[in-house]
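So the structure is just underneath, and the comments pick up after that.
Only a portion of the chains appears, each positioned as in the full assembly.
Chain naming follows the written order as A, B and C, and within any one chain the residues start at number 1.
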Amino acid sequence: MLELRLRKRLKNFDLNLALSAPKGITALFGPSGAGKSMTLACVAGLAQPDAGRIVLNGEVLFDADRNINRSPQRRWVGYVMQDYLLFPHMTVAQNIAFGLTRRSRAEKKDIVADALRRIGLAGFERRLPAELSGGQQQRVALARTLVTNPRMLLLDEPFSALDESTRARLHRDVLRLRAELDIPILFVTHNLAEAYRLADNIAVLEAGHLLQFGPPETVIYHPTSRTIAKLTGGSNFFKGRVVAHSPAETVLQVGQVQLVAPPAPVRAEAVVGLSIRAERVMLIRKDGPGGRRENQVQGHIVNELTDGFNYTLFLRLDDGRRLQKGGYDLEIKLPAYVYERLGIAHEKRWAVTIKRRAIHIF
Amino acid sequence: MAAFEWSPLWLSLRVALLATALVLAAGIPLAWLLARRNFPGKDVLGAVVSLPLVLPPTVLGYYLLILLGNQSVLGRWLNRVGFPLVFTWRGAAVAAAVASFPLLFETARAAFESIDPRLEAIARTLGRPNLFIFWRITLPLAWRGILAGLALTFARALGDFGATLMVAGNIPGRTQTMSLYIYDLVQANRQNQANQVVLIMTIVAVSMLLTARLARRAVK
Amino acid sequence: GPTQTPAADDGVLLVAAASDLQFAFTEIGEKFEQETGQKTQFIFGSTGNLTTQVENGAPYDLLAAANVGYIDRLNKNGLIISDTRQMYAQGHLVLAVNRRAGVQAVQLEDLLDPAVTRIAIANPAHAPYGLAAQEALQSAGLWEALQPKLVLGENVRQTLQFVQTGDVPVGLVALSVADAPEITCTLVPTALHRPLNQAVAIITGTPHETTARAFIEFVNSSAGREIMKRYGFLLPGEF
């Protein structure tokens, strides 16, 4: 369990954060420059907060009030920095063995060989960091930290330079570690899928503040602010007026459309923000069962994009039923095979239904 | 032409090696301290230890003689414990060390300051004690600068004249280093012999500097 | 002949002089200026260095050497005005003892005393007084025995400094520089070494030849001789 409360003046804002990370993986998520790395540096003891307190498993690592500031050595925190920072004058094997104490030469050799095998770099023992590719360096930095059996792990975008299959292998390793070691792991990532897959909790940071903390599902499906919704891949942001609300549902007037949304703690007539998850807007098959669906609207596709696996469609609703002014009203995301099966390439007019679960109010 | 005198050469090498060792032992920690720690008066200290370079060596030697000779408490104590410095080759080494101290000190400090402190920081998170980190990270990364400083120190110690002369006397066979010998030959108008000795000194120095260079290349 | 460097000629007479003249010439210079209004500037150094510098074009007006040999060396190459070459003094070797050293040494044999741990002499290889000291010790039959005790100074002044600081109890130096409160001196019999003949000459090409001649004259004048004598030099006619 890591308890963290810190304040630190930075150039463009103040880092001001309180966070309790239980054992297991906590993903730090946030835009570039939010203060993720700085937070890790404070925990590792490489940067000093101006005020606050850092407690790991009941041991005080830092306390500005009581003037406690343990040296990095006595924090037993494993830290993989964003830019790896391998020791440039040491071979890969020497780098990895650096933190291995009280081990015989043979033991060290075994541990290093084992670590290298695990990161897919068996046989690279005698290379210098300058002779490695970016992704190889990143993996060595990871191995160097993992072999020290720390009481806590700080991983700063540890897989950013890796291809999918290497990354998947290391994901499995991290999950195994979590199970075996039972320590708090802080994990910075920009990859929401990665955060979701690995993390027990996600902490969303912006401009030095903690915006939300909770299990991945909560953060993704119940973002507490527009910023978080944006960060977690939300789209379709609107302003709406509360027409009615009950413990069962909220009815919103968005542009010229009334939408039924999940219940939310709002006042009548209040203007609220909402987002509609693009992958939760459903096209209605013409050959499907008839009958009006929830929040059904009608329009035509004005633009589409694909990344090979998914299509993003931009739907403009029929006049009189517009959600907003502008070129399009709704962004819709669907898998490529659905696109093909529905023949969207040839048919641009569609009715869609916005499931109430797709709507987040904040 | 007289047979070549080898003893000044050996003596010079011995003196220069001891001086370099002394400078190394004192200069590296001090350079590190001034590069990495903050304390009041740090800059003044840094400037003061560079002073031996500014004083004419003979004058430096004169002060050293007064400091280490039997007029001073230190000198008398050294005498009593049977480790006199003045007029011994060890004294020559001490004089040469003082004279060349700034060379290593300054270059080592610059080298330490050039190291990315995050490398030392990350080493600390790996749980190693500071001394270990100094040995395995800081020193090797500052190696180029330190080696340059060492080469300078050694060369300067080998060539020291003024300070050595005052502190160690110019006792042939005992404290007459190569430098003093060359000086004597030139003064005595024995140019040819002087040239010959300078040549040998040059060869020795060049080959030592070359060796250091190649060693540096090899570890890189 | 040597070309005079076109340094700003301020009319000051540049006198290159051996180290043992340090004190005597400084006083003579002051007197000379008082009498003639002519400024002098002394460059004291080892005669060897000064000679080499003259050979390479030093802008000195005259050279007062500690050993006539150097003047002769310059003369051979036409670097001095031959007719100005003359002896002006003879140096005297003394046995200088540090008062606080706790040793009694009034004659060379006393140097054998084990209490005399070290003996400073100027470097016989190039310093005239060093050579004289070596000859004196050889004549006395002590050279071999005293060899291990010797400490060599660069010149007489430095040799004396060794004694002054007390690190060397005894030294053989020039009488002309030995007047220091820490020191007691005993003359070494001149018969024990070849004479320390000091010669002076004017450098070829000097623009101050007349003044230089006047200076040499002044050294040899009664006023000059008086000063030189006071600093322990023997003067022409006395040796």
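The rule is simple: contacts are C-beta pairs under 8 Å (C-beta built on N, C-alpha and C of every residue); 3 or more make two chains touch, one makes a residue touch a chain.
Only a predicted model underlies this, so the values are computations on that prediction, with no experimental measurement involved.
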Assembly composition in shown labels, counted over the whole file, is A x2, B x2, C x1
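Operating definition for what follows: only the chains that are shown with their structure count from here on.
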One chain's C-alpha mean falls closest to the whole-protein C-alpha mean, and that chain is B
Distance in whole angstrom between the CA centres of subunit A and subunit C is 90
Per the C-alpha means, the centres of subunit A and subunit B lie apart by a whole-Å value of 57
So, in whole Å, the Cα centroid of subunit B is separated from that of subunit C by 35
Among all residues of subunit B, those touching at least two other chains are none
Within their complex, subunit A touches subunit B through residues 44-46, 71-73, 75-79, 81, 85, 87-90, 98-99, 101, 144-145, 148
Contacts from subunit B onto subunit A in the complex sit at residues 116, 118-119, 121-130, 136-137, 140-141, 143
Within their complex, subunit C touches subunit B through residues 46, 48-49, 73, 118, 120, 123, 125-127, 150-154, 158, 161-162, 165-168
